[in-house]
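This report refers to the structure that appears directly beneath it.
Complex shown without one protein chain; remaining protein chains in place.
Up next, subunit A:
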Amino acid sequence: MYRKLLFSKSSCRRLSTQYQVAKAQLQDWKSVVGLEVHAQLLTKSKLFSGSSNVFGAPLNTAVSYFDASLPGTLPVLNRKCVEIGIKTAAALGCRINEVSMFDRKHYFYADLPVGYQITQQRAALANDGELKFPVIVPGKKTYYKKARLLQLQLEQDSGKSLHDEELKRSLVDLNRAGAPLIELVFAPDLETGEEASSLVKELILILKSLHACSCKMEEGALRVDANISIHKCGEPFGVRTEVKNIGSVRSISQAITYEIQRQFDVVSKGGTITNETRSWDATTRCTIPMRDKEVLQDYRFMPEPNLPPLRLNLSSSADSSTSSDIISVASITKDIPELPEDTRSNLVKTYQLNQDVAVILVNEPVLLEYFLNVIEHIPSIPAKLVTNFLINDLLTFCNKANIDVESCQLTYTHLEDILTALNAGTINLQACRQLIEILHQDPTQNVQTLIRDRNMEQITEDETIEQLCRQAIERQEQAVKQYKSGKKKALFAIVGEVSKLSKQKANMKMVVAYLEKMLKS
């Protein structure tokens, strides 16, 4: 087993370089990506039963007789699920259907004891929406992309099975069986892995702001399946493969990029793509074929006979007077909060922020909260200084330390103190970075005391700066020569020397000004 793993790892790495070559050979070919997203709804109880919908309940305790498929039990739809569905549909610009129906989709699987999943196929809750989202590709300019949302439907989740390979059996926990899901089916409007992960990021922001889903991918609260194909420009779409088991936003981009390149490789070698389901292995960073589905599955869809049609009131804002079971769509959609795209344009308009800066702030809700609080409490600090600090220093620190911004120990009070000191010129950016590091280790410290005790104040006295510059010029003779012969970049070497000499406490703006003046003469 271990040897097998080792082999697949090395072969994967070797293949990835081949793929680059393969892609170059197939220049007029295009990749097409479509996503299907399942989001678990944030409700107290399940979709059709009154058992608890919590993550991590003791084994087989959040199970009603209906969830365990005991004979004689019937589904009763949860009102809250319909409301969340309507909200999400409206936020994604869908056409919400006045009448929708439920269907049975048949599977034979131990964690689905009744043998079918209740879903919506013929007449879903909503159709024809659209999601517009910014695509962030490192090293490229952020651009906007649109993906059509074909269908939004309510459906049941299945239970969970643990496979015991050795004893050839499965252990089944039905706690998740019957949990409410919305499935979002997107049209194949995307081209790359980055676009797909950006779409999911935007969707997560929307679902979180609606309190529709916790979006914790590590808990399986949000699951993404990707359909991927390649074709020659101007020709119809190629045969697609489906990649499942993608467990994080980062893996979405990796898995899709890998699969696109694998397909390019197969085609460039004269092979053909077969319609199959592949699974993403995060440790080897490969997609591997899954063993099921050699034949196209027949789900034997049929109307769910136990559930009459679900009706909504599209015309008036009050719940219907004749029946409390007809929810008024307008009464739900009036409570939709500000969506991420609105937040971005508001930031750009109100604080004259750069579009890219706004995208990053909105993608990191903690940073956005910090920004809005600082701007409100200390309006004297320019917005640009705040965003620069948050993105270039705080976020960079978190990325380097490989932690989420949420888990950074720095408190809001620390942030205010650092920014006030930075704005007043008491400390420079280098000192700020040091402070972030110290405070992350020990959040009980006080910023002012730290600055005083560790002598972090910025050097701004003219004489000291001048003296430091002179020293640096003496030490960096070669750089001075280069600079004088026209190589302006050589100045950085001298500036760096000053920074070193001053133990990174000199005011860099003053240093640059001094050096330029001194070297001119």
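The rule is short, and it goes like this: contacts are C-beta pairs under 8 Å (C-beta built on N, C-alpha and C of every residue); 3 or more make two chains touch, one makes a residue touch a chain; residues count from 1.
Simple rule for what comes next: contacts and distances are computed from a predicted model.
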**OP:** Just go with whichever of "Cyclin-like protein", "BHLH domain-containing protein", "Glutamyl-tRNA(Gln) amidotransferase subunit C, mitochondrial" or "Glutamate--cysteine ligase" UniProt uses as the name of the absent chain.
**Re:** "Glutamyl-tRNA(Gln) amidotransferase subunit C, mitochondrial"
Subject >> Sole residue of A:325, A:356 or A:516 that reaches the chain not shown, by the stated touch rule >> reply: A:325
Subject >> Touching residue (missing chain; options A:33, A:62 or A:469) >> reply: A:62
Subject >> Hidden-chain contact residue, picked from the options A:30, A:80 or A:208 >> reply: A:80
**OP:** Just name the one of A:56, A:72, A:236 or A:305 that touches the chain not displayed here.
**Re:** A:305
**OP:** Spell out the interface residues on subunit A facing the chain that's missing from view.
**Re:** 43-45, 49-52, 58-66, 68, 70, 76-82, 101, 108-111, 161-164, 168-174, 291-292, 294-295, 298, 303, 305, 307-311, 323-327
